[in-house]
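Input: a single structure, listed below in structure tokens.
Only one protein chain is missing; all other protein chains are in place.
Chain IDs A and B follow the sequence of writing; residue 1 opens each chain.
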Amino acid sequence: MSDDVIKSEPEDCGRRKFLEKATGAVAGAGIAAASWPFISSMNPSTDILAKAESQVELDGIVPGEMQTVEWQGKPVFILRRTEEQIAKMSDSNGSSKDPEPDEQRVQQSEWLVVIGLCTHLGCVPNRTADGWFCPCHGSVYDNSGRILKGPAPRNLDLPPYEFIAENKILIRKA
Amino acid sequence: MGQLIKWIDARFPFSKFIKDELTDYPTPRNLSYWWNFGFLAGFVLMLQIISGIFLAMHYKADVALAFDSIEHIMREVNYGWLIRYLHSTGASAFFAVIYIHMARTLYYGSYRAPRELMWWTGQGLLLLLMATAFMGYLLPWGQMSYWGAQVITSLFGATPFIGEQVVIWLRGDFTVGDATLTRFFVLHYLFPFLIVGAVIIHLVALHFVKSSNPSGINLADKDNIPFHPYFTIKDLYGLGIFLIIFCYFVFFQPETFIEAANNIPANPMQTPEHIVPEWYFLPFYAILRSIPDLLGGVVGMLLSVLIFAVMPYLDRSGIPGGARNRPWYRIMFYVFIVDVLVLGYVGAQASSDLMLIIGRVATLIYFLAFCLLPFISRKEEQWLRKRGLPVEIEELLRYESQQQEKKDDV
Partner (left out) sequence: MNRHKFRTILYCCLLLIVFTVPARSGAVEVEFDRSTDSLKRGAVTFQNLCKLCHDMKYLRYQNLLEIGFSQQQVDKFRKDREMQESLKSSTTPEAAKLLFGIQPPDLSLMAKARKNGPSYIYNLLTGYHETAGGVIRNQILPDTSMPDVLAYSIETDVQAREQLEKTAREVAMFMEWVADPKADQRRRMGYWVIAYLVFLTFLLYLIKRRVWRRLR
């Protein structure tokens, strides 16, 4: 090959290295910035995010009745508890697996709002008189959604919600 | 890192490959910027594949959903509009780069021995690219998508004896429909990976015969320089210039390459006033339309793409290299380029008497250029030799024949 290829001139070696490093940094930043739109495009689109909130009317649910609503594609149990149910739930902290006082799990003690997915492997538990029973592997929850027995590790999860009116709740984006 | 590479090198020719094929790869020192376009084509290929894959995560290949899914991408997918415009502009960028790359090859005679296989793999790549682009254009399911596909698939009806069956087989239906859309989507996704394979073969051929250069003559080894850092930085600089132009279109004129009529969902009951293919197909479309017979038109159109393949045999000049040392060939080249531009213009216009005449003359010139090349190239060589070749050419011809003798003696 050509003999004219001078390897390098010592005087501007430092300057050249700086130029090369600077350009490398600028180019690297550009590549990182350019990949962001592609990564972001895989996140939920705006129409899905808009459905990430659900408003629920609480009228029409009588004490002791439970309704299931959809939120972000998941079921949410809304249980209107009777006085005895509230009293019984306040008495205990659930089981030793995930002890939690009932007051911490509700905003208004009459209304229990929990995500209707078993914390074991995600099946939808069935309603019983004293709570819920998961048919998949036998987990049992009380009327505060707390795990009593079975393989599930946690109490039923609480979605982020708030009362936007006396009889209306808004289940927000996480 | 150094240890890791040493471990790999003991089991796989990694460093050796990088050294032989990239960093120390001998490249003629006089390559001009016209030699940047192969690298640019590879870059655009990568860009199209990446943007295409991310689009495919949201696109729906169903006639009832396709158009809506594109609007979903444009309006609701995060940066969907950007990825879509990258892909649509990228298609045009791909053809622009490839056409310039081909023009460079023709001008400098880089298709001549021993680079015929490079030229033919390039030819194959062009055909794959055209098929990919044609199928991709159907996917948005706009008016132009639908009717463009309808017209072009109908052309296959020109096949003798089994024409009608071929068209139905191609479409999977009696007209362009859901079956067509689904298979075009699948094949449009597949073909770019065939293109990648063909590019690798193209590059293997390149590294065997090495790059040609603007002088058109095989330079002595002393005139080669290592690819890195000279051409790595030159390619990157050229990429920067390309990206500026490309991003201008993506961000400020993205609809330039999208026909207005394609913003209307496909309507099989109503043909738009004016069916126009994308700009990169216009010259071939013009040739198709200038030949009055259906089969003749289709054959003419196919021939206009395939005839490039015989260039190495049409060019019968003994003068090495390309247009640089051959004034008659240079004129032919410029005439050909202007003619292709005229054909492109004609292809975009509605049929009229004037356009028909111009189109036919331009088509004639197009094919004449190829057909007359054998005679003109030989006459030109005689003329040049009589006039006296430039000193450098004489020297290099002498040098090359010496080299050939040395090889023969061995």
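Throughout what follows, contacts are C-beta pairs under 8 Å (C-beta built on N, C-alpha and C of every residue); 3 or more make two chains touch, one makes a residue touch a chain.
This one's a predicted model, so the numbers in the text were calculated from it and none came from an experiment.
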| item | value |
| --- | --- |
| Selected residue (touches chain absent from view) among B:I5, B:I162, B:I241 or B:I331 | B:I241 |
| Touch with the omitted chain, as defined above, among B:M74, B:L155 or B:L294 | B:M74 |
| Sole residue of B:R29, B:R330 or B:R378 that reaches the chain not shown, by the stated touch rule | B:R29 |
| Contact set of chain A toward the excluded chain (per top definition) | 2, 4-6, 8-9, 12, 16, 19-20, 22-23, 26-27, 30, 46-47, 50-51 |
| Where the missing chain touches chain B, by residue | 29, 71, 74-75, 81-82, 85, 225, 229-230, 233-234, 236-237, 240-241, 243-245, 247-256, 260-261, 263-264 |
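Quick note on the criterion: only the chains that are shown with their structure count from here on.
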| item | value |
| --- | --- |
| Length of the line joining the C-alpha centres of chain A and chain B, rounded to whole Å | 50 |
| Of chain B, residues touching chain A in the complex | 24, 26, 29, 50-51, 54, 57-58, 72, 75-80, 82-83, 221-226 |
| Residues of chain A that touch chain B when the two form their complex | 1-5, 37-38, 40-43, 45-47 |
